[in-house]
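All protein chains of the complex are present and in place, except for one that has been dropped.
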Amino acid sequence: MSVEFCGLRLAHPIINGSGTFDAIAARGAFGAALDTAFPFAAYVSKTITLEPRAGNPPPRLWESPAGLVNSIGLPNKGLAGYLAEDLPQLGGYLCDPLASADGASHRVPVITNVMGSTGEELRALVEACDDPETIAAIELNVSCPNVRTGLDIGADPAQLETVVAGLRESTGKPLIVKLTPNAADVPACAQAAEAGGADAVSLINTLRAMALAPGRAGARPWLGGGTGGLSGPAIRPVALAQVAAVAARVAIPVVGMGGVQSAAHAREMLDVGATLVAVGTESFRDPAAGVRIAAGLL
Amino acid sequence: MSVEFCGLRLAHPIINGSGTFDAIAARGAFGAALDTAFPFAAYVSKTITLEPRAGNPPPRLWESPAGLVNSIGLPNKGLAGYLAEDLPQLGGYLCDPLASADGASHRVPVITNVMGSTGEELRALVEACDDPETIAAIELNVSCPNVRTGLDIGADPAQLETVVAGLRESTGKPLIVKLTPNAADVPACAQAAEAGGADAVSLINTLRAMALAPGRAGARPWLGGGTGGLSGPAIRPVALAQVAAVAARVAIPVVGMGGVQSAAHAREMLDVGATLVAVGTESFRDPAAGVRIAAGLL
Amino acid sequence: MSAQPAGARPGRRAVRVTANEQLGAYNVLRVDDPQMGELQAGQFAMLAAVERWGGGEDERPFLARAFSVARHHDGESSYLLEDVGPGTRRLCELAAGDELWVLGPLGSGFTAPPQGRRAILVGGGVGIAPLAILQDALSAAGGAVSVLLGFRDEARVPGAGLLRDAELATDDGSAGHHGLVTDLLERELRSDPDAVVYACGPAGMLEGVRAICERDGVPAQLALEAGMACGFGACFGCVVPRRGGGYLRVCVDGPVIDAAELDRVELHAGAPA
Partner (left out) sequence: MSAQPAGARPGRRAVRVTANEQLGAYNVLRVDDPQMGELQAGQFAMLAAVERWGGGEDERPFLARAFSVARHHDGESSYLLEDVGPGTRRLCELAAGDELWVLGPLGSGFTAPPQGRRAILVGGGVGIAPLAILQDALSAAGGAVSVLLGFRDEARVPGAGLLRDAELATDDGSAGHHGLVTDLLERELRSDPDAVVYACGPAGMLEGVRAICERDGVPAQLALEAGMACGFGACFGCVVPRRGGGYLRVCVDGPVIDAAELDRVELHAGAPA
């Protein structure tokens, strides 16, 4: 079941969705047991920005029918904090349970997800990630609102191609573009990323969504951040459609995600053309979801 | 609770979503009981096209987590058949239960939803609907793929404004533009519809989605039409976000819909700025959902 | 049975389960439901549990499910259920006292045979349900009725207890004729080519019945199944191709459809074999 992805050899096709698994916190919670039972074949960091961010005020979560609306706001230590504090730990103990069937203990590759709102920010992020050996690939989160239009940077194919092309020279590592689902023509965005030089695309990110505080007169957003993003099984049919449409239009590998809860769901993503499948919200319900799903694909 | 909408006086703010209630079939199923218990304050027809359409091959339905993916394919008798066969019946017996609290029997206004893939088709449809007295308003379904780009006609603000402006002269009746949710910037589309002369906008239509046939090796779309659209509670947080964003950007009234199942959900749509709320998928579970929700708003 | 039904109330109603008994691999669910009123054999209802409809496999069920009314008398309806997925599983779990949403009776049922002609009822698996109420109605009207039922295996044979005087066929030979129920039908039609056929069961069986009756020029009424979202003509989701083009909505144009209206009975294109 081992799979090749952008030159990386992974033990199986299941990875985590950015921002939905914190390997360092998980090791705190589950202890050394995690070292030999890491649920994913590669570890994707949550989105890292140039400067540290505290994230949005609470509440940050809203449970919806078969889904979750979150407004986390990308809290992170900033690039320098990530490189100095987190990366050494990540490099230290992640190893893959299924891979070690052959007796060898394999490191789980780390994919660092970054976001910037200007070309310079992005370049600084990508260049900084190009260096550390522990970073196996870079994922670019383009669901970041353009300061001028308010639309996601990744929603406009022309703009996206320029952004990706501008970064391509900054790294020799695999560059994955995580597309926004809030676009009229997601396959065109994928093609633009490919034309700009991306090694892979990943999708879907959360769908723009909101919730109101219950039990009160008048509209009052529940989420501290005002609006949020919808994930979980509720969005799986949308994710499957977008992944299928994108895989049909690009030659580079596709990481499919959105509402995957079981091996059958992962198989569907693979069937419509994904090379890897990422698990997000389902890991909240079961931190071992990744390994359960991978084992079910055997 | 009576409400004014584009010059129409409605008994309450709850109407049906186009294509989710067939008043003629319902009268066949429920008999005369429906005449005094019609669940909606206005009746929106399913989408009518210039020529008759048989619709997509089955299967047309897929149940998803808290949702429904449909690929019905807009079966309808065509404009001439609708005007000659359906409209007279609709004019005949629809009357509103809550409105008749004052003893009088009110007709339920009929809103005819139309779709065309060219400007001429649309003009023919709108002009034909301008005439019959029974048609109180016209809803334009712009979730129709542009033959050239494959994108929904309504996904591009500039194109949408041109389309609406081109039709504005063809009718003196209220013109409601039913926006597509599969756009990067739905509020911009709403503003374009307003600029083109629309009297109201309605949203959200279904989200582009797909399902695979279960229990088989290999990817095989379940739906006869290949892809479909997702509706129901799964999409409610997305609908609420789009309705709120649109209502904040246009001055014309907004018809909010998407996953509404209860008076509390309808209240949320009203709270974020909708004037009317449409109920779709929930009517499948309970044909009296409209009247239950309306009564709950009292 | 031939009068135009009065129509269901235009809203679902909550009724109480009075019993849920196992009948081999099936369940017979009984509910106290006087509002079901007069109905035609072959009509159906949309059912959903009031509590915890959802949270099963793949976070389903969400929509109500269609079931033939297998019997209705003294204000009590019964349904024959086979657990094939999250919706039927939840219904099979219900116990006396639990609440059920019911919308119905829906659709158009069977039409009585012309005076003096024998009715042959052909059922397969859980599709025998509407034939139970049909047998009652035809017998009450004094007509001659033969009942032929096919089952997959021994576990399903007890379902035959729902009807009287049935002749059986089983795929595994565990009861009656070892083979298809359509074999029995061919034999019956040879001895009485004037009979009228009423059938309900899996698509393959219905297509067999349709082809035999077409060949022999025998009128046949087929009770079809299709995935349904609403059951009352609202969604246009439950269609089957009509002979000569276009589609029929199974919920309002059927579920009982004259075999002459169909070119063939097809499995849903995407349905698992």
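Note that the chains are named A, B and C in the order they appear, and that numbering of residues resets to 1 at the start of each chain.
The definition used in the following text is that a contact is a pair of C-beta atoms (placed from the backbone, for glycine too) under 8 Å apart; a residue touches a chain by one contact, two chains touch by 3 or more.
Everything quoted here is computed from the prediction, not taken from an experiment.
**Student:** The chain left out touches which of the shown chains?
**Tutor:** Checking the complete complex, the chain left out touches A, B, C.
**Student:** Which listed residue, C:Trp53, C:Tyr79 or C:Phe236, touches the chain dropped from view?
**Tutor:** With C:Trp53, C:Tyr79 or C:Phe236 as choices, the missing chain is touched by C:Trp53.
**Student:** Identify the residue among B:Pro233, B:Gly258, B:Gly273 or B:Pro287 that touches the chain left out of the display.
**Tutor:** Selected residue, touching the omitted chain: B:Pro233.
**Student:** Specify the residue from the set A:Val3, A:Ala26, A:Ala165 or A:Ala195 that touches the hidden chain.
**Tutor:** In the full complex, the listed residue that touches the missing chain is A:Ala26.
**Student:** Tell me which of A:Ala124, A:Ala165 or A:Ala288 is the one touching the absent chain.
**Tutor:** Considering the complete complex, A:Ala288 is the one touching the chain left out.
**Student:** Please give every residue of subunit B in contact with the chain that is not shown.
**Tutor:** Residues of subunit B in contact with the hidden chain: 66, 233, 261-262.
**Student:** Which residues does subunit C use to touch the chain missing from this display?
**Tutor:** Residues touching the hidden chain, for subunit C, are 51-56, 59, 62, 90.
**Student:** Write the list of subunit A residues that the hidden chain touches.
**Tutor:** So the residues of subunit A touching the unseen chain are 19-22, 24-26, 28-34, 37, 39, 46, 54-55, 57-61, 63-68, 70, 72, 75, 213-216, 220-224, 232-233, 281, 283-288, 291-292.
Operating definition for what follows: only the chains that are shown with their structure count from here on.
**Student:** By CA centroids, point me to the most central chain in this structure.
**Tutor:** Answer by centroid distance: B.
**Student:** With chain centres taken as the means of their Cα atoms, state the distance from subunit A to subunit C in Å.
**Tutor:** 48
**Student:** List the centre-to-centre spacing of subunit A and subunit B in whole Å, with centres computed as mean CA coordinates.
**Tutor:** Result: the chain centres lie 35 Å from each other.
**Student:** Scan subunit A for residues touching two or more other chains and write them down.
**Tutor:** 66, 233
**Student:** Can you list every residue of subunit C that touches 2 or more other chains, as numbers and ranges?
**Tutor:** 58-59
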